[in-house]
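In this view, the complex is presented without one of its protein chains, the others remaining in place.
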Amino acid sequence: MTRSPEVGDRISVMYHDGEIQGIFLTEDQDFLFLKLDSGYNTGISKKRIEATKVLQGKKEEIENNEKVVVDRGKGISVLSTGGTISSRVDYATGGVKPSRKMDSLYSEEMSKVHDISVHFKVVSSILSENMSPDLWVSVAGEVRNALDRDKGVVVFHGTDTMSYTASAIAFMLEEQTGTVVFTGAQRSPDRPSSDSYVNIEGSIKFASIQSGEVGICMHSGLSDDSVNLLRAVRSRKMHSSRRDAFKSMEYPEIGLISSGKQVYFRQERKASERNVVRNRLEPAVGLIFFNPTLSPEDVDQFAENRKCIVIMGTGLGHVAQRLIPTLREIIRGGTRVVMSTQCISGIVDMNVYSTGRDLLDAGVLHFGNILPEVAYVKAMYVLANYPDDEFEIRMAENMRGEILGRNHEVGNLE
Amino acid sequence: MTRSPEVGDRISVMYHDGEIQGIFLTEDQDFLFLKLDSGYNTGISKKRIEATKVLQGKKEEIENNEKVVVDRGKGISVLSTGGTISSRVDYATGGVKPSRKMDSLYSEEMSKVHDISVHFKVVSSILSENMSPDLWVSVAGEVRNALDRDKGVVVFHGTDTMSYTASAIAFMLEEQTGTVVFTGAQRSPDRPSSDSYVNIEGSIKFASIQSGEVGICMHSGLSDDSVNLLRAVRSRKMHSSRRDAFKSMEYPEIGLISSGKQVYFRQERKASERNVVRNRLEPAVGLIFFNPTLSPEDVDQFAENRKCIVIMGTGLGHVAQRLIPTLREIIRGGTRVVMSTQCISGIVDMNVYSTGRDLLDAGVLHFGNILPEVAYVKAMYVLANYPDDEFEIRMAENMRGEILGRNHEVGNLE
Amino acid sequence: MSNPENLKIGLEIHLQLKGEKLFCRCSTELSEEVRGSVWRKLRTVSGEMGITDRAAVYEGERNRNFRYEITPNSCLVELDEEPPGRLNPRAMETALLVSLGLHSRIADAIQVMRKIVIDGSNTSGFQRTALISSGGFIESGSGRIGISSVCLEEDSARKVQDGPDSILYSLDRLGMPLLEIATDPDIKTPESAAEVARDIGFLAKEISMLRRGADSIRQDVNMSIGYGRVEIKGVSKISQILEVVRYEIARQIAIGKAVATLKSRIEGEYPPVSSRSLGNLRAISKSKKLADAQNSGMEIRGGKLPGLKGLLRSGDMRLGREIAEVLRAFGIGGMIHSDELPGYGLEQEDLQELSGFFACGADDAFFIIAMPKDRSRSPDGVITDRIRKMASLDLSETRGPTDAGETYFLRPLPGRERMYPETDLPIVVPDPAVIRKLGERTPVGMAKFVSNFANTNNISSQDASTIADKDLITEFGLLKDAAGDARLAVRILLQTIPEMSRKSRRQIDVQTVGELLTLGRNNGWPKYALENAVMVLFNTGRPPEEIAKMEDVKPITGEELRKTIDQLRKDGKVSGNNLIFVLRKSTSRPFDPSEAMSLVANLN
Partner (left out) sequence: MSNPENLKIGLEIHLQLKGEKLFCRCSTELSEEVRGSVWRKLRTVSGEMGITDRAAVYEGERNRNFRYEITPNSCLVELDEEPPGRLNPRAMETALLVSLGLHSRIADAIQVMRKIVIDGSNTSGFQRTALISSGGFIESGSGRIGISSVCLEEDSARKVQDGPDSILYSLDRLGMPLLEIATDPDIKTPESAAEVARDIGFLAKEISMLRRGADSIRQDVNMSIGYGRVEIKGVSKISQILEVVRYEIARQIAIGKAVATLKSRIEGEYPPVSSRSLGNLRAISKSKKLADAQNSGMEIRGGKLPGLKGLLRSGDMRLGREIAEVLRAFGIGGMIHSDELPGYGLEQEDLQELSGFFACGADDAFFIIAMPKDRSRSPDGVITDRIRKMASLDLSETRGPTDAGETYFLRPLPGRERMYPETDLPIVVPDPAVIRKLGERTPVGMAKFVSNFANTNNISSQDASTIADKDLITEFGLLKDAAGDARLAVRILLQTIPEMSRKSRRQIDVQTVGELLTLGRNNGWPKYALENAVMVLFNTGRPPEEIAKMEDVKPITGEELRKTIDQLRKDGKVSGNNLIFVLRKSTSRPFDPSEAMSLVANLN
């Protein structure tokens, strides 16, 4: 064959002192990459190449594209939005990218759930750092449709912003007939050690228990023997890579599956008779992290064109005094300012210190121990779905378990 | 007496159906506050007041202003910068404010440390949310002077930004002859239950052990029986109100004092022969928290006039793809962009996902598992004290234990 | 004994309110569970005015550690790990209603205060308390008694275990809302004090917000007969008020007499007491009590008490007890003094040997104590101070009640400086409009309430009074609604339920009884059948819905009853006036005896 090599061709690369044969994988400006017969990939400097020859055309990839539907009637909907859990190796960059082609990636897991049908649907295929409020709205619609049809819903999602999306769905789903479980993977499913398999199996089990919860199901520890369900609006990704990265902040896990058996499921939020979605979100909400060099100008610019900004303040909810006049102006201009804490755990209480009182006086709002990211998502929901003058009262209302009333389970006593 | 009432006067307030006597405390636009003979404070609506009369002039406050110095030669310097630990009740707002007048607040604690001199100095009296890089520089100078004179140094500081200040001091102190211990209080010292007493006692003990550490000493649990020393550059305030709010992230505590006895002190960073301070910081560094509505304009504006911005990205260090062109432009314009993770724990590794690789390609830098706030402080230090072209290599260098080499002590296995 | 003319009594009534705690959303319901514990130190700190409180210093000197059990109804607020949440609005409403009922002037702006209490009963080292209203009065049987204040406070932690160096508390009670109503010292007799306490307590019962259970009502009794103010803390029963006031009167009079004698013996300031170690004295080893103490590592000390012979314990002279009480508060138990000798294994000759050893004169007494060797502080000052206090006849102090109706030394009276603002909470400004609205629900006092209550429900004043006094107003309302009949409700509430719980040894709550009554009434059962069903409920312990379906509880009436009686007659079982007896034997279903009787009459 004399045509120029295409990805997948078996080629021969000649250079001044030898020849290498292999399957042409990719090239960048300096190197051409081959897969050798030994299985190794190697890069050849283009400067050294004298000629290339196609030895054999590309082998057709073996398709194994059976549809992952185990149909035994009304069951569980699995919606894939993307993320590592639905990723394949990207040979171009060597990275991992979400795929629309789920192949038989999880057919084994689906079929393990013997007594329930699983309906699979790919609704998007993006890495979760690219999720945005408009996509949350479309996921909410898909979830509602799935709940109308099935017992419960599992959503595949990238772990990076999973808490944000799951919280948004929790708020938008005003009433729900079944459990909605977000799950993801910290190790991509191309690896035999991927956590996705155990997470999916557990998620389907949780989703098949009827409740009014929107939760996140991931590993509860480093072993593959247990997964737990965390309430979305109290959960946070607390480690960049561990499979037990998600933690429920100051609130106990809702459910636990250990060694394949359901250990418990606390029925706190009951299922409704019907599914009601308020599928509007106000995207003009921002989240800003206070730190010692944050300037009044930074805050002022950040608040511009926003209806609400959530500040991650220090301690009980403080920022430097120098910012207070600016915040007062911003609030006078009609932008809501909500205080949260960069400590993540613990309450915001601005009555304790003089800075807090000055902030209250300036009109800064605070809502107990709601998590910063959840306050931010909730503000989008409240602004879009309630009259403007109800903002404060709605934000203060514990809608989905996001504000801990008897907060502060004492927890770790050491 | 016919003069108008002054705060502290014993007065009589007449209204149409009665009279109240008490000590005049304060007033705002609606109410006048008295301390009654029963000890209770009560507010009287000004609208109801017909007349007031001064019964007795203000009692002089009992001064108890002994200097808290227990001098037995070379010992420990205690520098007070402000914060709750050095706060008194502010009768004007009812809040708590740091004071320059330390009175005999801690004389008992100082005298309990039988075998060492304690030299007390008030260097500032501000709430820590008002701390800023220029104040860090002056604290560094005070610490250096104190180390030249004494064995070790204890710094009283508000807890809100204690990790920032302590990290800045850790970087600026290039060499140190003794241990520097930051301490504070989560309960103000006007309360019998204040944690400050136990924290101070422990801090003085830690400071009297010679080492090259800059640490934070606070309660290790909810009981008053143990305090620990955490390495400043690995510590973070993780709860807004608990007395054990400070945690060492993915790194074991350096020292532990339990029931008044030193349980251990791991000697990892040794003391030097002399004290060297590089007391310059570049304040044009910013810290920004990525979230789903952060816009290219936000980032662009935030980077303006800054030499470096540290992003708290998601997961292993990601932001939405839409921000990447802007970041590329910012970096081309000469601003350094450093990626950290809002997960707080775990490494930043931008080789794993395509977003990360695109960010690397745009010139975004990452430095393992350094904490976001510490990366931010370190960037100020490196920019001010090293040649511009050494920025990346210095940031990647583990200067004070801020980057975990054998990262990731496995920790909690559950 | 008649009451002294100058007797003045004031009361502080503490009433626990039910629902949620005062500054967090934890429940006031208790449970047995303990979820671990933490331990704490408390440190004496300067008060608002820069002066440290006497009582606080006293506790601080004792240097104890405190351990707190965490219960399901406690959170970071009780643990002093989080600022208080907003003041419980239901508790505030109750406080305002009680203030209205007491004609007390509600403050324009309410400042929550911190009252320093460092005996460990508050994890924070202070109790939060707010003055809701001041002034006012209550009309009691003994006339109009002035009210000085109505406050809303946090209840303290419950003491579980006491030790010389540490105390164990439970957090379950800490933070419960406590309504504190203080009267002026207008009360002239112990009997009147008890009556006033009962009347005030009733005001809160009217609002139906009182928590029940042990400790839910406690009174502090302030009293004086001219020797300074004595505050008796924590009298839990109203009958006990009588006892402790009577005891205290007798105590103070006796001290007065003893001091008169002492002053005749010693002029001017009482000399400082000075004790010495008695380690080698032969007499010590003869007393098993003392020898045991010595063997367990205690030091035996003793000293002369000039001029106190016969005043320590003899007739109504009991100064020895006064001294022993303060020593006990300092952790030194078991003082022996010469008025008690011979005794404790010591004979006359030992008494003489000891008198000689201490160089006692004719009027002098001596004391012997055992104290831990590591106590750095000598007890001499404590004893000297105590005797001088007695001699000054300013007996003011805080005392506690015993179960036997006596009192004992607790601590000095706290001073005014103990309070400063709770800085973590904003000022509360009661809305005048809200107060006006609450006015419609102002409690009216026991007498008026009972008569209204009897009239409204058409029940006897006697029953109304019992229901009100036993705080069963809510329960009555519930049963009345369920049974559809006030008198039946009274009967079931005051007779059936108490009797059946005693017999069946089952506690079944009024709610459940009400459910059963509702089910029965929906089935159209007559009263006697409803009452019968309640008995079956207690006897079987089955759930109401099951009982309502049981054959046995269905009333037998009309045609069915007639047929049954007819059959019995045909069987020759009914003869004359044994009908009811025979019927009861033949069916376990309820029937109306008078209906049965009239049926028999008709059949005849």
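We call the chains A, B and C, going by the order they appear; numbering starts again at 1 in every chain.
One rule holds in what follows: a residue touches a chain if its C-beta (ideal position, glycine included) is under 8 Å from a C-beta of that chain, and two chains touch if they have at least 3 such contacts.
On a predicted model such as this, the values are computed, not experimentally measured, just so you know.
K.L.:
Determine which of the presented chains are touched by the chain that is not presented, and list them.
P.N.:
A, B
K.L.:
Can you say which of A:E6, A:D134, A:D190 or A:D388 touches the chain missing from this structure?
P.N.:
A:D190
K.L.:
Touching the left-out chain: which of B:I116, B:V214, B:L230 or B:I347?
P.N.:
Final answer for the missing-chain contact: B:I347.
K.L.:
Please identify which residue in A:D225, A:E268, A:E297 or A:D361 touches the non-displayed chain.
P.N.:
Missing-chain contact among the listed residues: A:D225.
K.L.:
Looking at A:S241, A:N275 or A:T341, which makes contact with the chain not pictured?
P.N.:
Touching the chain that is not displayed is residue A:S241.
K.L.:
For chain A, which residues touch the unseen chain?
P.N.:
The list for chain A reads 18, 30-31, 33, 35-45, 48, 59, 61-64, 89-91, 94-96, 103, 108, 186-194, 197-198, 221-225, 241-243.
K.L.:
Which positions on chain B touch the chain that was left off?
P.N.:
316, 346-347, 349, 351-352, 405-410, 413
Note that in this section only the chains that are shown with their structure count from here on.
K.L.:
Count the C-beta pairs in contact for every pair of chains, then give the pair with the highest total.
P.N.:
Top-ranked chain pair by contact count is A-B.
K.L.:
By C-alpha centroids, what is the most central chain here?
P.N.:
Central by C-alpha mean position: chain B.
K.L.:
Counting only Cα atoms for the centres, state how far chain A is from chain C in Å.
P.N.:
56
K.L.:
Provide the C-alpha centroid distance between chain A and chain B, rounded to the nearest whole angstrom.
P.N.:
33
K.L.:
Hey, what residues on chain C touch two or more of the other chains?
P.N.:
Correct list: 38, 76, 79, 81-83, 423, 426.
K.L.:
Do you know which chain A residues sit against two or more other chains?
P.N.:
Where chain A meets two or more other chains at a single residue, that happens at 316, 346-347, 349, 351-352, 410, 413.
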